[in-house]
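Incomplete set of chains, arranged as in the complex.
So that you can tell them apart, the chains are marked A, B and C in the order they are listed, and the count of residues begins at 1 in each.
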């Protein structure tokens, strides 16, 4: 299954988030009904070796494997898709040039500059992976600064770009607000809808990071193609905290 | 802090459970208010190297570190306390001889046969650890079979034994019932209260594994000295499942 | 898929062998057509944490996961099946008592003494795993000494024992010959066929470790239910050696 296949079927993708570097935590997540799972190599405590083990854990199911890279750098982008990721989220894309530098790493020549060597991808996605890879892999450029907002049409009009991914916390910081999930009635909220509209105008997919299932549902209703809810780390902290409080009579 | 110090202060210990082999998952757990955390080397997917990393993560807080060993074997019992665990839960203690074999591993001569070399324990618990270790380390013998039930007085009257730990699932299986947490009105429930009573009669501490904060609270009210609620693995699975269902309107 | 399901379909199992502690090596093996793969924790350089990662790699395919434990010890036997192994090979079973001690670890009460907590097994094999586990898990007692040979009827008549696994190298050493794979016209060869016959007489499955596909095929024709051929480590050494020699004109 790929992102494009789900989207072509007419529905949005429910994405889960992985910040804990342990294959077993990933397997627990992968059996709960997510469409895709993202290994967060940016803010999660995860290095490439962990990411490979987590992508392997995802492959025990049919869930779509995705990564967020720490920052734009061609080496880690290409290593991630060679390891089997079918989606890549790239932080802090602030201009068309940065978007182009990013997406060119996802495509083999002549459409890009991805180096050939899909060592695990070809093993798990089929012998014809190399022929199909340019269309199987989906790149998400993160729109999360005022600069990106101002360049939004330049960015989303880039032909090889598949999708944008909105990071509301950084966007809030950049717009002078406190970092926060699930904004309503605020400049950040307006910016989110504006990015969505411009992406749609140029025929691109749009994704957003959320802090609750309810907000995620609302964003899908607003037109988003992918929504992220929760994370393994958050579920541990919230579940433990709730149990401790319940024991002490706090619930 | 040690188990004995909490007990002497007149309250019960709230213990959390660790099945995910990742220091960060442990740190997330360790900041939620538990009195102690147990690294489960029996049913968790955890080997000794993982356990050391998890015990290190626990030491970033004041939470009491505990392990459950995979099975009684002197090497792993002693390695766990040398690594700094202040409590050891040992599965399947079915006779006084087994209890004695276990607890002798927790005490230096002449009270036992623990080999000297508290490499991390002395580093983190203080230069006088070796002098105090025999009283700082608490051993929990798991009572979880019909055989153990029948030998309960022999077991709990063993002077060096500190405490018993009841595993309701195995006890249920052994008594011919389905494995289950939080039994009520059943032979397993009766057995749990009987073990508690016999332990108390011999001046020993009693602990029980539970499936909910409410049942745990009830067990403390019944006289238990330590109750375990939840686990990192369960919090991930439950939190993720709830989020996915909420998104799909299932809540 | 389980061993029993393949056997009931009337064919033998082709088993591959894993000695390299790397999930990617396991994934490479798992996509080559084996029915089952065995993580060798005895002579391979593999500890439990590696084994979990390798079992996870196997689960990315439909190949049946098996382990060989280092030696009989209840802790590691039960940890392996809790981690999802559907077969366990136990070295050096030399008597009915040893066979009984081993197989009792594979069965929940009342058929055995397996402790309850199938943490990964229940996740990957289905919510009803615990109900079905006693019949899903297959135990192989290694017959590899003169003592075992002499006690063969005592061993294979044990009701809960599923199968025997013949280690020709150790059997050869024990019978005073040099350790060697694929014996013909020798006391070891005779012993292999004798063990096979006694196992079949008692309705048990029989497996044998071989050094070549041709010998393995012959053993299946002789009646064996599972044959092991090659290993990841051997394929690396043989492939590399052949390439180096071919380059230097040695082929």
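Everything that follows uses one rule, which is that a residue touches a chain if its C-beta (ideal position, glycine included) is under 8 Å from a C-beta of that chain, and two chains touch if they have at least 3 such contacts.
Not measured: the values here are computed from a predicted model.
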Let me spell it out: one sequence, repeated, and 3 copies placed. What is the copy number of the whole complex?
6
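FYI, only the chains that are shown with their structure count from here on.
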Through what angle, to the nearest 5 degrees, does chain B rotate to match chain C on its C-alpha atoms?
120
When chain A touches chain B, do the two copies use mostly the same residue numbers, with over half shared, or different ones?
same
Would you kindly tell me how far, in whole Å, the mean C-alpha position of chain B lies from that of chain A?
39
Using mean CA coordinates as chain centres, what's the gap between chain B and chain C in Å?
34
For chain C, give me the residues that contact two or more of the other chains.
52, 120
Residues of chain C touching chain B in their complex?
47-49, 52, 73-76, 78-79, 82-83, 108-110, 113, 115-120, 130
Contact footprint of chain C on chain A as seen in their complex:
23-24, 27-28, 31, 52-53, 56-57, 59-60, 120, 123-124
Would you mind writing out the residues of chain B in touch with chain C in their complex?
19, 21, 42-47, 49-50, 69-71, 73, 76, 91-92, 144-145, 167, 169-170, 173-174, 176, 179, 233
